[in-house]
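All protein chains but one are shown in place.
Each chain gets a letter, A, B, C and D, in the order it is written, and its residues are counted from 1.
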Amino acid sequence: MADIDIRAVRKSYGKTQTLHGIDLSFASGEFVVILGPSGCGKSTLLRMIAGLEEITSGEIAISGRVVNRLEPRERGCAMVFQNYALYPHMTVAQNIGYALKVAGVSKSERETRIEETAKIVGLSEYLARKPAALSGGQRQRVAMARAIIREPQVFLFDEPLSNLDAKLRVTMRAEIRKLHQRLSATSIFVTHDQIEAMTLADKLVVMNKGHVEQVGQPLDIYHRPASTFVASFIGAPAMNLFNTRVEVETASVLFGGAQVPIDPVLAASLRGRDVTIGIRPEQCAVSADGRGVPATIDFIEELGSGRVVHAEIDGLPFASVIGEHMSVRPGDRVGLELPPSQLHVFDRDSGRRIDIEINSSFPQQVAGVSQLAIVH
Amino acid sequence: MADIDIRAVRKSYGKTQTLHGIDLSFASGEFVVILGPSGCGKSTLLRMIAGLEEITSGEIAISGRVVNRLEPRERGCAMVFQNYALYPHMTVAQNIGYALKVAGVSKSERETRIEETAKIVGLSEYLARKPAALSGGQRQRVAMARAIIREPQVFLFDEPLSNLDAKLRVTMRAEIRKLHQRLSATSIFVTHDQIEAMTLADKLVVMNKGHVEQVGQPLDIYHRPASTFVASFIGAPAMNLFNTRVEVETASVLFGGAQVPIDPVLAASLRGRDVTIGIRPEQCAVSADGRGVPATIDFIEELGSGRVVHAEIDGLPFASVIGEHMSVRPGDRVGLELPPSQLHVFDRDSGRRIDIEINSSFPQQVAGVSQLAIVH
Amino acid sequence: MEKRAVFNSWWLPILFALPQILLILLFFYWPALAVMKWAFTLEPPFGGAAEFVGLTNFDEVFSDPFYWNSVAVSLVFALCGTCFTILVGLVLAIAVDRRLPGSGLFRFLYILPYAIAGPAAGMAFRFILSPERGLMASVNAAFPDFWNPAKYGSHALILVIVIFAWKWAGYTFIFLLAGLQSVPRSLTEAAAMDGAGPIRRAIDIQVPLLAPTLFFLLVIMMTEGFVGSDTFGIVHSTTSGGPNHGTEVMVFRIVDEAFKGLNYSGASAQSIVLIGLIMVFTFIQFRFIEKRVHYK
Amino acid sequence: MIQRTPIADALTYVLMVFGFILLIGPFLVILAGASQTLQQINSVPFHFLPQDRFLENASAAWSRANLGSAMINSLIMACLVTVGKVALSACTAFAIVFFRTPLKHFFFWIVFITLMLPLEVRVVPTYAVAADLFQPFRLLISALTGIEVSVEWNLLNSYAGLTLPLIATATGTFLYRQFFMTLPDELAEAARMDGSGPVRFFVDMLVPLSRTNMLALTTIMFVYGWNQYLWPLLMITDPAYKTTMMSLSALLPSENGLPDWNVTLAGSLIIMAPPLIVVAVLQRWFVRGLVATEK
Partner (left out) sequence: EKTKFEFWYGLSGDLGERVQDACKKFNDMQADYEIICTSQNGYDATLQNTIAAYRAKKQPAITQIYDAGTLDMMLSGAFVPAKKLMADNGYTIDWTNYFSGIANYYATAAGELNSFPFNSSTAMFYYNVDAFQKAGIDFKPETWEQVEEAARKLKAAGFECPLGFNFDTWAMMEQFSAIHNQPLATKGNGYQGLDAELVFNKTKFVDHVTFFKKMADEKLFVVKTKQLGMDIVPAFTSQTCQMIQTSIADHGTVGKTLPEGVKWEVAMLPVWKGTQRQNSLVGGASLWVMAGRPEAEYKGAAAFLNFLATPEMAQWWSTVTGYIPVTKTGFEGMKANGFYDKAPYKGRELAIASLTYTPTSENTRGIRLGGFTQIRKEASTALEAIFMQNADVQAELDQAAERGNAVLRRFEKTYAGQKLN
């Protein structure tokens, strides 16, 4: 177990800078998920921690020791790769035991430890097989076993689930979580899947274009996204966002020809400012009687467990999640109610969140959410 | 526009039979989705309609004309491939216009039509690019444009979205739907993604191992799956299924040591029979006060918009979707309430659904669905 | 492996294949038939009626110690040549695969010898490694007769093998480099994470994963060594098979026997033996190319 | 890249430089020798530095071995072999890969057996065929019909004779086949859906798509054609058709003359130059073409 400090780390490939000064620190035993869109630099960061990529500037310290110039094997990290990177010419046992063999561990000890590890991941019966003869999930387990056997201080996962099918992904997600609870080594898990991120993380790091956008607990980030980017990246269907301007007099913003009330305290502090307002689809209600912002229903997606109404307001798309019981059809003109407590306000230029009373507003919001959920 | 009749179609590769007698008919202008796990024969069926695969036995008729012995180009179908199959050496315009060129359409007319089509799919600015210089979504659009320009009677899609990332998939899904509304050619769309299937289909065909498992409207299939296979394949998290036996006396089934009441009429007709009972995770409530089937909470997944509680009953996993407000923790012993109206009953041996009052039970169920969006 | 998508026409494929098939029938199968015929007759140099002699020609070939000498020389040549080319190619490929600054230039340079004809290389090497000139003269001055390919068959054999290896090392290098680069980078990275240093990675991961390429090259180079056009060219232009049959490889002997010795029949018999030998290689190779030694 | 160790890096450079000396060193020696005077080149120890006499030596070599016409002949031969091979093998590979016909396997084997049997082992009878190309047909006709025809076509001392037998091999076909096999099935299917027939598919899709392979094959075949040694040596007796490889022996210092290796080396450098240039220029595609199909 080890804590990790990342200080002002930058990475450039030739002239293009990929990471623009990352500062992060992870506590020992924490399960950290790094989430971000493709190409944002997640893997690069992870691989710099592993020692597979040189650090252009800045420092990475593991357990307080700066590792910048250490080779991968000296850093005490183990890594699970997206494509598992199993050695195709070795059996499962050999794959799992390779690190020990390199380390010069005696054959008998190696065998004992391979068996132990295989038991943990449920592979005992497959030790003699080659990776080619394994299913996707089993391969994934071999990759995990290979990491576990080294008893590393740090586990690194680079999108280890993205090659699995939907069903298996859910299962393996659970297994990784369990494994972490059992071994409690510091784990860093890279993904671009927000569900994975939400369900796995103790600490969630959202990255975008080589910057850290937000760090925090998953639910905290879900409920208080620090920027429009985070807001739209986390949650599905994505948060609805629209640009407008705050009117202090009415404590509201103008949207789709209607006045949407907002928190007056907030409104006062934002007078006349250009803002972006966000609201999650599952938190705005559709009223057939025309209350709220007038909208035209574009089309409706039936999910079985619910429906997503895709509406148009002022030509902009707007989504809302509704229950089965409401009868709406494409082309209907409806009203969308946007509860003030559920609105997220962002600065239009910087895209950063604007909050007035950070501490007081949060519990309210949470309470509000649950109420809404019950209503539906 | 054309209707399609598939009559007793079989397909064998050498000795192994891949499709075991498929009978389907699609109305003109319908959007049909064929859903099934990998290897079930979806693509094979689609390709037989297209004329890319020989029909071992049976008949396929398009607009009443049997096409078994026609070349692909004579069938009036256009196809969008999973990997798009764009011609890598041609520009977007050339890709789109190739079919016209082959057909000997004059250059000037070709150009006009290419431009029109490109406008429809929003590619007007990219006409001069090669496919390599396009993003995944843009490539997908080129593939669509290539199909559209031929003004086919039938559109065939073979998992056209599965190479896209989650976000883009949602967007393109909507676009395909819109396009269909606009062109209203008969469309057959193959996928193994149940969300795609649910959201797109007018008519949903669920296949398994070369057989058609169920045909119907998506919601109908969601709410009344014809077999355990369909039940577990559609909906996420998947429907909970457990095997038990019906006790007529108590009009209940035994599960996890508790008696779960079922419809007495049903119970009476099933006396002593081995059945499989199913319930969707979003339709069983967790009660902290121990009502219902006793269960131990294994772990909880936070999705932001809700939570999935993974519990264990008798050592079997059982999932339930709950709201934000409930405070439960791993290890808690709770009760799971299974409302009798939400239970699906299947024959244990055949896996087929058992229904008594088909017409009366359906609306009840719909009303009872509680709302929590689990959208991937 | 079969393609799934195919066209249905019976005459088009024939039309497309015809030109080459015709050429092959003419210049390959027909001559092969003639070789068969000559091998069983005594073909007079200037042509004319030839007497059928059964297996006499083969008898003669097999009872000729110099024939067996040529088999041995060919074997040594092909085996050593193959080993050296592959070894040099492998070492260089592993080095270049590390992608240090400047390795691109080396990659470019290494392939160049492939362009050179065996005979031209032979002539140049005759000068470069000539015993009384340059480097070797200095060595010979210190240790008399240390290097004298004109005198010692073994030296001459080394000389032609060196030329062969020089010319083909760049070729194997390219294939091996490609092989290395198609070994997923994550595998070497995984090995690095597992604690293996660069050399250990090369031995444990890269080389085993190159097995298909290595085997492919082994067969290709063996064939090249036995019957490649350069093999004849190199031997003919540097040592002419000498000294004292020391570098008389099988192809050289065949050509020499036929054209110098005017013994078409004996040469044909030898050709047939060689063809049989190569067929075995071909067979192995096809088994291999069609069913690669894949781990997947 | 994996975090580097300085020692491994140094070792790598040592190896690469060693490889450089091994593989490029000979070129440098040739270059040095080719630019020296008679005295310099015969001095012991050898001077590895190039001098300024290259042009003189080259022109001496040029006239000694009559390189002018030989270079032209070699160029023609190499180009014909290249073009013929590139075109024919594409056609054959197309027939073999993209059609489902019973003849497919027959074609496959009949072509691929030749892969491992180069000209050298069947050179004598091939010579006879080249001398009388229609002999097989005559025999066939007279065997079938009893009619004796007396058409003859002699390929000796002609460009056709120099090139046709070299085109009749399988290397290129093999390369194309491997490449065609890697093309996704959907490509042909999409073309079929678009209404394209086989010929159209070949022209519109395969030909442009196999450009890299064509360039790879071009490299291989140009080198192969240019470097042909035995075949021209046997079949060309007319100096008008002499190729550069045949001029090699004329470049050697004459047996009774001066050991003017400087001229010899300059000449050999001229002879080596064209394939060297082709490989240098096309090497990117050469490598890509080989690699894409080999793997």
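We adopt the following convention: a contact is a pair of C-beta atoms (placed from the backbone, for glycine too) under 8 Å apart; a residue touches a chain by one contact, two chains touch by 3 or more.
Since the structure is predicted, the reported quantities are computational estimates derived from the model, not experimental observations.
Here is the thing to keep in mind: the chain we left out touches C, D in the whole complex. Between the chain not shown and the residues C:Ile199, C:Leu262 or C:Val280, the one that touches is C:Leu262. Here the missing chain is touched by one residue of C:Trp11, C:Phe46 or C:Phe143, and it is C:Phe46. As for the chain not pictured, it touches chain D at residues 127-128, 130-132, 152, 154, 156-157, 234-235, 237-239, 249-250, 254-257, 259.
Remark: the residues of chain C touching the chain excluded from display are 42-48, 51, 53, 60, 64, 66, 130-133, 148-153, 239-240, 242-245, 259-263, 266.
Methods note: only the chains that are shown with their structure count from here on.
Chain B and chain D, compared by their mean Cα positions, are separated by 56 Å. If you average the Cα atoms of chain C and of chain D, the two centres end up 15 Å apart.
In chain B, the positions touching at least two other chains are 52. Multi-chain contact residues of chain C (touching two or more other chains): 5, 189, 192, 197. On the side of chain A, the complex with chain C involves touching residues 47, 50-52, 71-73, 77-79, 81-83, 85-89, 98-99, 102-103, 130-132, 146, 150. Chain D meets chain C in the complex at residues 1-3, 5, 8-9, 12-13, 15-16, 19-20, 22-24, 26-27, 29-30, 33, 41-42, 44-46, 88-89, 91-92, 94-101, 103-104, 107, 110-126, 128-130, 133, 136, 164-165, 167-170, 173, 180-181, 185-189, 192, 197-199, 201-202, 223-224, 226-230, 234, 245, 248-249, 251-252, 261, 264-265, 268, 271-272, 275-276, 278-280, 283, 286-287, 290-291, 294-295. The touching residues of chain A, counted against chain B in their complex, run 38, 165-167, 170, 173-174, 177-178, 192-193, 195, 198-199, 218-219, 222-223, 234-238, 280-282, 299, 301-306, 308, 310, 321-325, 366, 369-370, 373-374, 376.
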